[in-house]
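One structure is given below, represented as structure tokens, and several questions about it will come after.
The other protein chains are all here in position, but one chain of the complex has been omitted.
Let's turn to chain A:
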């Protein structure tokens, strides 16, 4: 084994197309068009190469991965290579036949995105009438005896109904509900002022989740992904740059994190030009912020540098223009006032201005991101 520890997980963004239009989507604002996507053979090779360098888990995401007609072939390739697959979907396009085919090909589990607890609220966020589709998709997954997880991105407009969202998960038979406070990248960053909750809202939601967690112990797992802007602590983004996970973009570029598209000065290597092993171990992009040697400022001398890796590079860049600075979410960062000003509501824009629901370039509509 080389000096670089192998990756555990791969986020495969199979397409950025999506019929939904969530304003919190973490896909890059420059969505990748369908004619630039990898073909079936290229994805099959990505799965084989990923397994060979140690990837155990593949999250098949997007956009909406069900829009790939060859999804079954991609799942089968992963299964053959011994990679555990989880489909991350909005539910749009999940028919009984499609699910049966995917399960037969070796799909292991399904994570379904839900926007809110009721059809009206959920459809408003998704930018279309999708709630009933999601409910049907959840039932299909349970009937197929696959484990079902729900993934809910939280923000100002649904945090107050987090209790109802949890009940919905229980009634749909989910084994796990992931409550992920919005991370401000991509489309979500563009819509930040409309999505950012108040501190009070967050506190109430957190209490609700705590109470439900006790009530549901042993029956349903609740995961609370903490919000970024409020607690003065930097999160170990992706478990560290190039430490645990890699993201393959629809067009074959490989990134350490799905938020990294916008980082300047990093040429993200392409699976069509380089082996995944070289990309993971040797490429400049994956080594740029790996470990702690790149650090300066407060991180370099900080006791937490091996725990949180200086926080998120994408957030440092988004807020300071320099991806190499300490994450402003950290209270030790000289830029922390930037986050504080935003979190306390001292921000221009406020509720004014339209939400930019994500759209594909040209005629295609779409979405993507960890929302799935």
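The working rule: a residue touches a chain if its C-beta (ideal position, glycine included) is under 8 Å from a C-beta of that chain, and two chains touch if they have at least 3 such contacts; residues count from 1.
The rule we apply is simple: contacts and distances are computed from a predicted model.
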The chain not rendered here carries, per UniProt and among "ThiS family protein", "Ferrous iron transport protein B", "ABC transporter ATP-binding protein" or "Pyrroloquinoline quinone biosynthesis peptide chaperone PqqD", the name "Pyrroloquinoline quinone biosynthesis peptide chaperone PqqD"
Among A:124, A:156 or A:176, which residue is in contact with the omitted chain in the full complex?
A:176
Options A:93, A:147 or A:324, residue touching the unrepresented chain
A:147
Of the candidates A:4, A:56 or A:119, the residue in contact with the absent chain is A:56
Of A:109, A:201, A:320 or A:340, the residue touching the omitted chain is A:109
Just checking the interface: what residues of chain A touch the absent partner chain?
1, 6, 8, 52-54, 56-57, 82, 84, 86, 108-109, 111, 145-147, 149, 175-176, 178, 218-220, 223
